[in-house]
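Showing just some of the chains, left in place.
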């Protein structure tokens, strides 16, 4: 190398490190093992939030925080203690419970983070997505894809609480978050309602000549009755201990949203699933049943409405005590798109060494 | 050009043409207008075959032609008079009616041409595709994709006739036809039946981790009850005069078969569809209802079970007299894959200048 060394320093090693810092440089060799570990060392911790703890707080939020134009949703974020106080459920996922009181509306807006709503309980709320009013009932999955206008309204006499899943932590890392309030409180809703399910809800059928929409699924609502029957058929055909379905974009066969994997898992009671681990984190919402999940040797007992998170490359086994359906949101489509996904089945079941004490 | 001319001939123009022929050469300039017309000049003729004519002949074939090992199907091909005596329905499509007697079976085989079966009437026959036994009922579409083993068996006391659609003319042009009889008369059928509909029949749902199958749809049967409800929803959402659905490969969102477009069209009685033309031919099978179709100014009256063909770039309008569902098979996926598809809506309805007299 022909370049000369204008001012090579004569310094001790400590002085050298100081000299690096002064120039906004850091040595790799002192932190290589931490930066490049043999396998992922997630900051995300395995964790669980109890529906019985969240629900009264959500209701309390409904009393204390009023919704007004320009205000925000009454949303309680599930904050993973491993993430330094950030309101994130994992390093890539935002999970939260949102509360909407009787006869209330949450004003319309749009943002680049993609979102999904999964209804744990209740019915009667409408989510309007780019002018398509979608009704929401228990077990339904509703998408509000990136940069689509959306608002929620509750014309019923009862409040409703649902689960929100977003890719916000990833979008923040990618420095890609845009937000815009709608000029009106609520979108104009042309008839008919639920247009996406009418036009794109066929079973392996699409309107002739319709183009693929790779940005997101043109189907915005996935009904629980369809999920339920598909799980039953899959379990019949392939047997247990688990039937796992992914919600897909019918125009491409790919994931419903490019950044969020949406899944439903049905567990056969009394049977333990094979221990597996995969790259990427998942947040599970218990839609029905009771049981427990073992994550890296720690037992997490769950019941309806609870949410728990599995970090990347953690060993995971599920076992239901009674028939159970688990909804899950994951970052799997991101890892697959970037060719970083891998998964494996472990040789033998985990030993349970401790039990998580939920708050 | 440095090349020398070793033996330039002194000949008249006629002698010159003879000299070309002697060397297996043909001049372009004498036939350019025919080879490269301003728009397609199809050899395929608009045509119609009557169910009431085909059915007794199919039944007669059932009496005269016995099925034995190594024998062939009792299939009556719809031979378009424009195609020089070839047993093809259009230049790319094979359409036929197949007859299977009570308690008969058609032996297992496979071939590279893709095939579909559309059931006009009846039920109870099983088509087994690569070991998956699929039952067939009126309005169902059953796929036997390229190079999949398939056999048909009729355990009932009544014969059944259904429509066969194949890409055989195209496969012949592409010199790509392979055929192989199965070592056994019938395939072994592991339980459970209808596995494809159980595993891949979810509504925008797929088994988690399942890869896309670009060769053909993993779903082998499309049930009429699903088609019917999707047509009804689509008509509700978008209005008439026609609702048109394409059967898709749920793992890719693309066509169910790479060479055959499968469609169902529902007509609102009393309303005439907009006149359209498209590149590529279609064979329509009337599943229900009565009505007529105008093709290049010629009127084709149809009723249940009839089949008619529309050639490439022909002007087409449909009008039902009573609620009607038309199944169609086309070469559209081929034209789209090769970037040769185009379509347009004409400015005004066609004048009817003649009426087709079916045989």
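Order of writing sets the labels: A and B. Residues in every chain begin at 1.
Everything that follows uses one rule, which is that a contact is a pair of C-beta atoms (placed from the backbone, for glycine too) under 8 Å apart; a residue touches a chain by one contact, two chains touch by 3 or more.
These figures come from a predicted structure and were not determined experimentally.
S.K.: For this file, in which 2 copies are placed, how many copies does the full complex count?
M.R.: Counting every copy in the complex, the total comes to 4.
Simple rule for what comes next: only the chains that are shown with their structure count from here on.
S.K.: How many angstrom between the C-alpha centroids of subunit B and subunit A?
M.R.: Those two chain centres are 43 Å apart.
S.K.: Over in the complex, which subunit A residues touch subunit B? Could you list them?
M.R.: Touching subunit B from subunit A are residues 192, 195, 197-209, 212, 217, 219, 222-223, 226-227, 229-230, 233-234, 236-238, 244-254, 256, 263-264, 343.
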